[in-house]
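The complex appears here without one of its protein chains, the remainder shown in place.
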Amino acid sequence: MNHRCMFAGFGGQGILSMGSLLASSGMMAGLHTTFYPAYGIAMRGGNANCTVIVSDDEVASPVVSHPDLMVVMNETSFDFFQSWTAPGGWMFVNSSMTEKPVERNDVRPVYVQATRIATEVGDSRMANMAMLGAVIKVTGILPFDTVLTAMVKTCPAKILHLLEKNKQVFANGYAAL
Amino acid sequence: MNHRCMFAGFGGQGILSMGSLLASSGMMAGLHTTFYPAYGIAMRGGNANCTVIVSDDEVASPVVSHPDLMVVMNETSFDFFQSWTAPGGWMFVNSSMTEKPVERNDVRPVYVQATRIATEVGDSRMANMAMLGAVIKVTGILPFDTVLTAMVKTCPAKILHLLEKNKQVFANGYAAL
Amino acid sequence: MSERVLLRGNDAIGEAAIRAGCDCYFGYPITPQNELTAYMARHMPELGRIFIQAESEIAAINMVYGASAAGARAMTSSSGPGISLKQEGISFLVGAELPALIVNICRGGPGLGNIAPSQADYFQACKGGGHGDYRMVVYAPATVQEAADLTVKAFDVADRYRNPVLLLGDAILGQMMEPVEIRPYAPNRPEKPWAVGGKRQGRAPNLINSLSLEEGVVEEWNWKFKAKFDAMRREEGMVEKVNTEDADLILVAYGTTSRICRAVMKRARAQGLKVGLVRPVTVWPFPYAVLRETARKTREFLVVEMSLGQMIEDVKLSVLDHAAIHFHGRPGGGIPTEGDILEIIEHVLVRRRTGTVTTRGSVIDWTIS
Amino acid sequence: MSERVLLRGNDAIGEAAIRAGCDCYFGYPITPQNELTAYMARHMPELGRIFIQAESEIAAINMVYGASAAGARAMTSSSGPGISLKQEGISFLVGAELPALIVNICRGGPGLGNIAPSQADYFQACKGGGHGDYRMVVYAPATVQEAADLTVKAFDVADRYRNPVLLLGDAILGQMMEPVEIRPYAPNRPEKPWAVGGKRQGRAPNLINSLSLEEGVVEEWNWKFKAKFDAMRREEGMVEKVNTEDADLILVAYGTTSRICRAVMKRARAQGLKVGLVRPVTVWPFPYAVLRETARKTREFLVVEMSLGQMIEDVKLSVLDHAAIHFHGRPGGGIPTEGDILEIIEHVLVRRRTGTVTTRGSVIDWTIS
Amino acid sequence: MEMKIVAERTKLWADKPSPYCPGCGHGIVHRIVCELLEEMGLADNCVFMAPVGCSILAYTFLNVDVCQPAHGRTPAAATGIKRYRPDTFVVSYQGDGDLAAIGTAEIVHAASRGENITTVFVNNAIYGMTGGQMAPTTLPGQKATTCPDGRDVKAGMGYPIRVCELLRSLGGVAYLARTTVHDAAGAIQTKRAMRKAFETQVRGEGFSLVEVLSPCPVNWGMGSLEALRFVGENMTAYYPPGEFKVSGAEV
Amino acid sequence: MEMKIVAERTKLWADKPSPYCPGCGHGIVHRIVCELLEEMGLADNCVFMAPVGCSILAYTFLNVDVCQPAHGRTPAAATGIKRYRPDTFVVSYQGDGDLAAIGTAEIVHAASRGENITTVFVNNAIYGMTGGQMAPTTLPGQKATTCPDGRDVKAGMGYPIRVCELLRSLGGVAYLARTTVHDAAGAIQTKRAMRKAFETQVRGEGFSLVEVLSPCPVNWGMGSLEALRFVGENMTAYYPPGEFKVSGAEV
Amino acid sequence: MAKGKIVVDIDKCKGCELCITACRHGVIALAPAGRANVQGYRYLEVIHPERCTGCAMCAQMCPDAAITVWRESGKGKA
Partner (left out) sequence: MAKGKIVVDIDKCKGCELCITACRHGVIALAPAGRANVQGYRYLEVIHPERCTGCAMCAQMCPDAAITVWRESGKGKA
């Protein structure tokens, strides 16, 4: 296996934590994994993105130009990154933020009402976890439980009080598809 | 021919101008020549020295560690540089400034009352020219006239009024031996 | 406690430095190494150690000079332009025989360039960016794990030789997160009776200095330094060889490009092409002997760099005429692709040099000019 | 008026720069190049040109950057430590494609070292002391005459390629006086439509810059620079060959050491030993091809440097395994003596490598490690 | 009744979005600089020296000659240009990291030499471009990535440097003022001071500098209005606006 | 009647001639520093930071630990030492080229951070070690090899920098004074100011600096007495002696 | 009729609201949430054109030079 994933959206949408959670989960599953964020001034516009590779072999470059798993959390990212997805790859769209249809027919679109799912349980900032749940479910990259364990293990102290809600949102995202 | 000369003394004794006059004279005589001064902090103690090479072949390094023509204008230089003179070389001593005898018997000492000769015509600061006259005479490195011409040609404007006296001192130094 | 955690390269270097007993960190912001400075800002003070955001890279390296003179384990980090500014300071550290760790997380140059990964500071690191005859051990880790491990080693080696050590990474190494085991390091920290400061209690004064105006003294020092450099050459070289025994072509790469080459090697092997990899872990001392040895059997070498070709001169110095050397390089922040590298391998091993290689930055049968 | 005058190297460089149309000099005092700065202080203002004693070497190189950006012929000079401080600025000049002349009158290092002659800044000059992939033409004059002539040429070459040029001398070259003919130079000064400043009168704005954050742009620039460097390699190399046709041993040296080697060659020839000399006048581009060619016939090479051995790597890259390479070097301000060099020649040619060479800094059959 | 345009986009500003974050003070200051260059007829003759900092991106949208030197060396490079081409109008734009940290020597000496250039110094109390590190002008207690618990002057993180107060004693300084852009009155005052500074250069009186207190909402982690308030309340309290030197005399 | 020694060679001074020229002010200042280190019991604990400048040679005859960093970076290196070993007494000795030219950024920031070190700043209005170039403190009209017709401030050679006036606004500065050694009264006053500066460091109050106006007869091309007069008349006129800051408060 | 008038270059606007704080007459406001320009920002809208005095305070504050202001003539350029 060799999953090459990209996550993109606004800075506030937890793009980096969603990516690093996937990477941590991969690590805990004993797989090779890298996480590579856009950094520097690229961040400044308010957009964020990162790439994650989960593989059963060593990872060469962590840079991913053509992800086979693309996750876009808002419309700007949708517009910008649609064309980057590798032919045959997944394209997960946060359909709470954009209703534009994927215009390519060589990718597999998946629409997830991530923000809505998140707001039902917690708040919109948990949309990343809803989306990750859906991604896990549809792609089967990693088992549900592995990600949940990783979430608990890596949860920073200062947002520990939000952990339960995050778990719930993740589960709901998983269940939604 | 290949004359490797060193001039040493106090800063105020015109050590560098005596060396560069010899070098200029060599140049005008169509010979290869280099002039290399002690520089930097080495100058600070108030002592100065330089080395001059006059040769009918290209000059390799202008640095001279064992001159075959050593000129010392004061006692400090005498003490310091006596041992540097190459075996068989000349050692010119300004005997107005030191009466110490040269202790080596493998060098040819020449004592010149340079400062006295200079004061007789001009002032003590012209001792360098008196000495140079003597050097030219004894060693025959270059013809008297060549040096005189060079002196005229290279004389800086602001000491032009001293030129005649310098020439006289040079001639007297030449005549003294 | 050695547990695997997901760490960013910059953070891993910081954490490893702390575990190596780094007493003082002095830095100045520059992308792509900012997280390292920020990591030290967060963690050094809480351990009672010194963190200063200096007014410049020059101040930082000179603070390192002072702290090291006083016996500290001291470090600084920067990228391209900032490392250039430290060249005088690095030369002074060598001249005064002061240990230190300098981290360069390279970016695209020359000039301000960009903040993309690059390996174009190889010459500066290995041949002497500063003035005078000097050498430093230069580590070029390829993984975050190795970055951490070599950081610890670097402090020990710096102290052993009383000489600065450079850790050379690129933006990818600095920014990427990978699983790391932060091991229970046992740094080897010698006494420093030569250090200045503290109660003298009767000992003769110590002097930290690189100047002498007495004739011949600086030359003597240089002979002494040369003996140290020779010892480093003998003792400190590190290199990884993979599949070189039966190789028809050997890839030579360090750091991030070596990861790409490793993947290429696997793909080539899968196609039945006998490709090996030599990865210098220290780019100085360079593994000349290892490469020379492999060139006895292997006739084709392919050097891959994120530069216009710098390490390739050292490969040539190893291999000489005994094998053909090819090159693929991307300057100014470009990252070589597996496909481009594979194309050269196929050109050489499969197409037997027929047809052309179309990728920019590729040279078949490289010669120096 | 071309008349022979006795000039100090530092003064000759200054006078030649003025005759080459140098508009702006920016410097900072450091021995052994102080006379050059003083010369410019005396003569530039009286010609209505710009002289500034900058607050530091860094300020000086950045003043050069500004003046050159505005279209001036600009220069700076320094020595070892000061040149190290200019490395960022040099890399910026290349990145922004700005012509400039940088003079390094080397002294003994590393660190503050001393003020004696040295050639230990060769690596820094030729391989890249600053960050990023870049190259500059590096002239290494051996006489005061050549220092003057190459200074003039350097300005032309810098303008032609829009790239800095370095003049590499040692303390002997800077301090020594020799007869010089200051020729009626005809500098070749191109239009600079790219310069900033002055009335724009409708033209599109000009930009002097080395940064781009757009993906791939800096890489493109680097490819363009590479084309320039390749053109310099083809066009700008200069080398002197003496007695190489029948030589059994070839001395390789530049600058001051080449003078010493020339004398040694004559002495050796007088003894009936067939010794030749290859003197790189540009140390970058290095005369790889010329040396490679001579190695077809000559089997022994002796490299002499005032360093621990830097240019020798380039000689090895030329000669490879085709001839034996020997070395004599003196670091930290030491000056090789004719006798020591001759001893090696005799060891190789007369004693056929029997017996030992006792001089420090000599290596028979040098190999890299 | 007829209407006249009283404010519009300056012609020196290209028809595309600026590269700065929403609510960034650089935009306001750029706008003022451009307006003045146009109004004073200096645009065609101007070299805009961009520092290393967010405003390095000025070249992407300003229609003037731009020269971009190494970090902190802007005043030295500006010196090179102005000396060689005294007929050129030089705006030397710098941020607080560029001017008051790495470039301290260069600004002090350009000022001391009385270089006939105008420095526009945007003090936003942070390193914007590199993502929010402590600047020499970061206020005591203010947080940044390299002082995560706030700048602690007693812990040796340095006191904020008051640049105008630092430079006022230097002989070559002809005009020196500090303004803010936290409200429209401040922006108008900024333009007025900048005009005086530009006139100082036009008259050849020597070095002029206007320090502008300016928000960096993104790296302060604030909304843009909150950031304006921070400038108006906290920054102006530590950095009193006003004129320090006019025509070479202290005021 | 019995006699007591009231002045003698300090024990920190080796039994050999100093490396300085006859009549050089460095000797006087070194002597004062050494006397105080001895009298205040600080010698055993002291690191003397030698600059790049004539006084780099301090190590050749002073019996204290010496650390000698790169030109102008003395305050940065002193910072490194003092932070790591706060129990050490750090004397950071600098010349005017070292401190006020190449090292401007380092002194401003060490002062601004309030580094608990004492800077001894010997202002001799010239670059001594390199043979007499113009320094940032060279007086208007004064000649040097790089201003052969005298420093012309109007011609852009820069105004002499008054270092105490430059540094006084900085928060971290605890003690700041200027003295001269052109006569015995000045030397006594210098010792008094230096003692206060040392005490400032001992008490941990922060950065202290004493600027000493000092002769360089050799590079001024003067006899040693003439040089003293130049300090007493010309230098003190431009650089007024006095205390600028005591215990962090301006005076 | 209002004494002044402004026109917003919507696609340049970044929705920073600096102009809004400067306008003492409540003329302007951000577009409702969800409405964004090409850059993706909520942009400035004129909500009470009749109140505009043409004082140009809004333009003084705009970091993106997105506002053009007209004023009844006779007063000249600000």
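Chains here go by letter, A, B, C, D, E, F and G, matching the order in which they are written, and residues are numbered from 1 within each.
By our rule, a residue touches a chain if its C-beta (ideal position, glycine included) is under 8 Å from a C-beta of that chain, and two chains touch if they have at least 3 such contacts.
As the structure is a prediction and not an experimental result, all values here were calculated from the model.
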Listed residues F:26, F:151, F:168 or F:245, member touching the removed chain: F:26
Where the missing chain touches chain F, by residue: 1-10, 13, 16-18, 20-28, 30-31, 181, 183-184, 187-188, 217, 224-225, 228
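Please note the rule applied: only the chains that are shown with their structure count from here on.
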Where chain D and chain F are represented by their mean Cα positions, the distance between them in whole Å: 38
Overlap residues in chain D, where contacts from two or more other chains coincide: 31, 52, 55-56, 58, 81, 88, 92, 96, 111-112, 115, 209-211, 213
